[in-house]
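Pasting a structure below so you can have a look.
Left out: one protein chain. Kept in place: all the others.
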Amino acid sequence: MLDQALEALKTYDWGSDLAPVKAIDEAILSSADDGAARSELEKALAAVLDSDASRDAKDVVCRRLMQIGTAACVPALAKCLTDENLSHMARYALERIQAPEAAKSLRDALDSVSGNLKVGVIGSLGARKDADSAAQLAPLLGDSDTKVARAAAIALGDIQTVTAAKALGTAKPSDESVKIAAVDGSLACAEAMLAEGNKGEAMKLYKGLLANSPAKHVKLAVTRGMLACAGK
Amino acid sequence: MGNNSKSLRNSSPHSSRREFIKKTSLGAGAAISAPYVITSNALGADDVPPASDRIVMGGVGIGNMGRGDQGAFLGRKDVQYVAVCDVRTNAREEAKRKVDDKYQNTDCTEYNDFRELMGRTDIDAIHVATPDHWHALMVIEACRNGKDVYCQKPETRTLAEGPAMVQAARRYSRVVSGGSQRVLQDYRKTVEPCWNGELGTIKSINVNVGPLSQDCNLPAETQPDTIDWDLWLGPAPWAPYNKARCDGNFGTSGGSWRSYIDYSGGGMTDWGAHHFGGATFAIDVRELQPEEVVYHEDENYLTFRYPGGKELTHNKPNTGNMVVVGTPGEKIDAKPLPSYKGTGGIYGDFIECVKTREKPFRDIEFGINTVAVSHLGIIAYQLKRSLKWDAAAQQFPDDAEANRFLDRARREPWTL
Partner (left out) sequence: MNPTRHFLVFLLAFFSLFASLRVGHAEQEANSELVSLILELLADEDSDVRALALEQIRSEAPGETSTQKFAAQLQQLPADGQVGLLRALAARGDASARPAMIKLFSSTDDPAVIEATINAIGLVGNVEDVPMLTGQIAGSDDTLAKAASESLIRLQGDTVPAAIVAQLRTSAPEMQAKLIGVLARRRALDTIPTMLDATVSTSAVVRQAAMTGLSELAGPDDIAAMLKGVMAAQRGKERETAEKRVMIACQRIKRPEQQAKPLLDAMPRFSGPDQVILLSTLGRIGGNDALAIIESAIANSDAVKHDMGVRALCNWPNASVAEQLIKQIKSDVHAGHKLSALRSLIRVAPLADGRDDIEKLDLLKQAIGMCQRDTEIQYALSRTSAIRIPETLRFLLPYTDQPKFAENACLAIVELAHHRSVREPNKEEFDAALDKVIATSKDAIVIDRANRYKEGKTWVRP
């Protein structure tokens, strides 16, 4: 049944019957306690990514690797990150695979993608709260592509390490969308510091935010944060 | 809001601190006669004179539910409706026409891309009624831009989106209301006996709702030039245009975006937002999320267990929708039943709170807690097993497999 489903993926495309997809889902469920079977399945699915199967078939595969993927399938997924048609679905899996290899593949891809694909990879690193990428993301705050700079700001706001906070606190974006994202990232970092009881560092970030004549709702956010610093 | 006829207090023992706080006056300083609570940017940015009584609004996603929402806000005297946004030309034009007809002018601005609308500093609040996969992104972006939001239910497409939305609302002190009008209006006969003590200590409630959304592999169709398909898909995985994929009808069994996993949780989130919202309100757990979801394999139903012991069952066999189990004969005190503020149902509640900065009845946190029930249920059904849930950490403890379903990577260039 599973073999037939995997075979069917070779000709699977938009409009095809969902039967092979359902068969694969069944195989995923039934192998929940069978590590060897899961590994075989993962290997077979990853192989589809290396084949000339359709974009739709690879979409199906990435969704399933999101569920069961391990470090073993990361190389196959990583290759897709630079492909305009497959990059998102590769991240669909890589963003959720806990293995450190998945995060590394995203970091490694940063230098080989640009434009929207880079934005996507940055977003996935942020979603993973990947502290190891903070140093790589920090310089991107000044990227000439404002979408990249904005994504870096949001990701650093998710990562919330000292490096991230410092980068956000010293960024001087001129583009409005990047500015909004950098402010948001700084506020997120300050809140994280407050949650950890580090009021002094949070205050530094708030101070930095006020220095740039922010919009009114940001001033309100800062005032709110400062009140939290003053509380017990 | 009445006029400010008395002067503000004029002395303080902490003059130095007062001085420093005074310096935080956010901007050039509003006139003394400004209403006490209403936001001062109601008809302008920081540097424009005092507040008007009207809340300046725009809407994003003006289809079925959006049309109703727009009508409700447009009909209010305390709202000035100035902008519409939709990726479908026809819906957008119809929505603009409706506004212009109302005000007898042509001032309403149309937008295809919501980011342009969000960037307008004269807009105080927006309502969002796009397909569900856009909700979180738009609400968060609106908060970052200092706007209050009325967001249709279900508020999220993934569990991880919920806390991010609440955080954005709280961070910027925004009023963000979820959109299920039914929670308060439709379930009174269930809610009131629970809150007024008639049923004694509440043990459980059952909700019957479904189905779950499904995979979609519809074939490509010729894309009409009246839709910005890439923007309709937004953060969802790319797929070719097909009318049934993006149809806004209320079906959840195919032939509508509400049926498909990339855009909706199906009936489980769509009607679930109403039923679970009403049920969690009835048994007074709307401020909580379950700590455990028990999957009953034999009969294919779920029990959500809440801290404190209350239970919510889903599709329990031979049990009616919204059926409550209490403690017969036990006498307990009535609790004050929360309700809408202002006038005009859930819409009036939102507008009143925009003015007073209070939390609306369907504060985003309650909306998120409701739809979290749906998402947890979907994951349990999908994995066909029970789950533990740590609401504080927003994680399935020691359950890597389930944690993969907390969120989904968004298609570039969209990030939360």
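Lettered A and B in written order, each chain numbered from 1.
Here, a contact is a pair of C-beta atoms (placed from the backbone, for glycine too) under 8 Å apart; a residue touches a chain by one contact, two chains touch by 3 or more.
Here the structure is a predicted model, which is why all the values come from computation and not from measurement.
Enquirer: Of the chains that are displayed, which are in contact with the missing one across the whole complex?
Expert: A, B
Enquirer: Taking the full complex into account, find the residue in A:K79, A:R107, A:K129 or A:K199 that is in contact with the omitted chain.
Expert: Per the contact definition at the top, the residue touching the missing chain is A:K199.
Enquirer: Tell me, which residues in chain A touch the chain that this view leaves out?
Expert: Given the touch definition above, chain A has residues 199-200, 203, 207, 210-211, 213, 216, 219-220, 223-224, 226-227, 229-232 touching the missing chain.
Enquirer: Pick out the residues on chain B that sit against the missing chain.
Expert: Spelled out for chain B, the touching residues are 1-9, 12, 14, 16-32, 34-41, 51, 64, 68, 173, 196-198, 247, 249-251, 253, 256, 328, 331, 333-334, 336, 356-358.
In this section, only the chains that are shown with their structure count from here on.
Enquirer: Please give the residue numbers of chain A that touch chain B in the complex, ascending.
Expert: Within the complex, chain A contacts chain B at residues 14-18, 21, 29, 32, 56, 59, 66-67, 85, 87-89, 91-92, 94-98, 116-117, 119-120, 122-124, 126-127, 147, 151, 154-155, 176-177, 180-181, 183-184, 187-188, 191, 215-221, 223-224.
Enquirer: Across the complex, what residues on chain B touch chain A?
Expert: Chain B residues touching chain A: 24, 26-27, 41, 45-46, 115, 119, 121, 144-146, 160, 167-168, 171-174, 215, 217-220, 237-240, 383-384, 400-401, 403-405, 407-416.
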